[in-house]
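Next up is a structure, given as structure tokens.
All protein chains of the complex are present and in place, except for one that has been dropped.
Presenting chain A:
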Amino acid sequence: MRHLSTAALSTLLLLTAAQPAQAQTAPKKYKIALILGTTTDNFYTSMQCGAVEAARKFGDVELTVQGAPRWDATLQTPVVNAVTASGAQAIAIAVNDGRALFAPLKAAHDKGIKIIGVDTRLADSSFVTSNISSDNRALGAEAARTLAKLMGEKGTALIPPITPGITTVADRIQGFIDEMKAHHKNIRIAYKGVSEDASAFSAAFAANPDITGMFLIANNEALVAAGAIRQLPAARRDKISVVSFDAAPALVDALKSNQIQAIVAQKPAQMGALAVETARKALMGQSVAKSIPTGGVGLTRANIGLPAFAQYVYKSSCK
């Protein structure tokens, strides 16, 4: 008998589904949606700020910013589908998985929506209008060169454990390892593991008393590692050089207090602004470059006070 209610429900579902889509009034604004990698990372907050700022400047862009709170392709997919259904004309997205997001984005594209990759990209981006991103391998290699110099071209470098399945981070690490192996042969790479556990850092320090360098691969990992470094005895802590990725405010504080010696900052705000600009151009029918690289900036204690460098510190809110 309970099935009765379900039958009634499914009938209603079908009825609502059959209702024809209403004709849209001619849009005066370009409806652009930005879908962040996660909504909980300062990197993407900065991207959002850059995009919002750009949309405000243009005046004719209706920007919506969406995302899931965790890096999870199965959480991002329903967001893409809902944004697609809500009538966006262009979607700029940092995909959580280069292949898993292919089908929903292809479906959006087939509905006439322009797709733009930001930060990360699809493995098959043949239908994507443009890709805006850092060259993560190149930045990883840059981090290796910086760290090697700080370590005096010798010693043991630690790579922290990472959350599995994130291609941009994997690229960074690959770029770092390739550069070390090719040009800095006296530096041993101590640990490359897969874990989300903060205590893994402390264990790695305990197991490798000769660590004098660390490469921290992203905001969250770096914050955890910074905590682990702080717990070390001062004599040992002072011998460790740290190069970190991403300029979250907390990490910049660590840089200023010399817990971190260098930061490779990406340009997320520029990525966000470029995403809006590129989407708008594409919607106006202008041609856009298929690939738009955004570079990195090396931040140190010496230059962080200068406005030219300080502008690259990530934002925790847009104000």
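By our rule, a residue touches a chain if its C-beta (ideal position, glycine included) is under 8 Å from a C-beta of that chain, and two chains touch if they have at least 3 such contacts; residues count from 1.
The definition used in the following text is that contacts and distances are computed from a predicted model.
Trainee: One chain of this complex is not shown here; going by its UniProt record, which of these names is it: "Aspartyl/glutamyl-tRNA(Asn/Gln) amidotransferase subunit B", "Monosaccharide-transporting ATPase", "NADH-quinone oxidoreductase subunit D" or "Sporulation protein YqfD"?
Mentor: UniProt protein name of the non-displayed chain: "Monosaccharide-transporting ATPase".
Trainee: Among A:F58, A:F102 or A:F127, single out the residue that touches the unshown chain.
Mentor: A:F102
Trainee: Decide which residue listed in A:A138, A:A170, A:A203 or A:C318 touches the omitted chain of the complex.
Mentor: A:A170
Trainee: Using the document's definition of touch, tell me which of A:V79, A:I93, A:A204 or A:I292 contacts the absent chain.
Mentor: A:V79
Trainee: Could you tell which one of A:T64, A:T156 or A:T300 touches the chain left off the display?
Mentor: The one listed residue touching the chain not shown is A:T64.
Trainee: Could you pull out which residues of chain A are in touch with the chain that's been left out?
Mentor: Spelled out for chain A, the touching residues are 1-6, 8-9, 12-13, 16-19, 21-24, 39, 64-75, 77-79, 81-87, 96-97, 99-100, 102-104, 107, 111, 123, 162-167, 170, 194.
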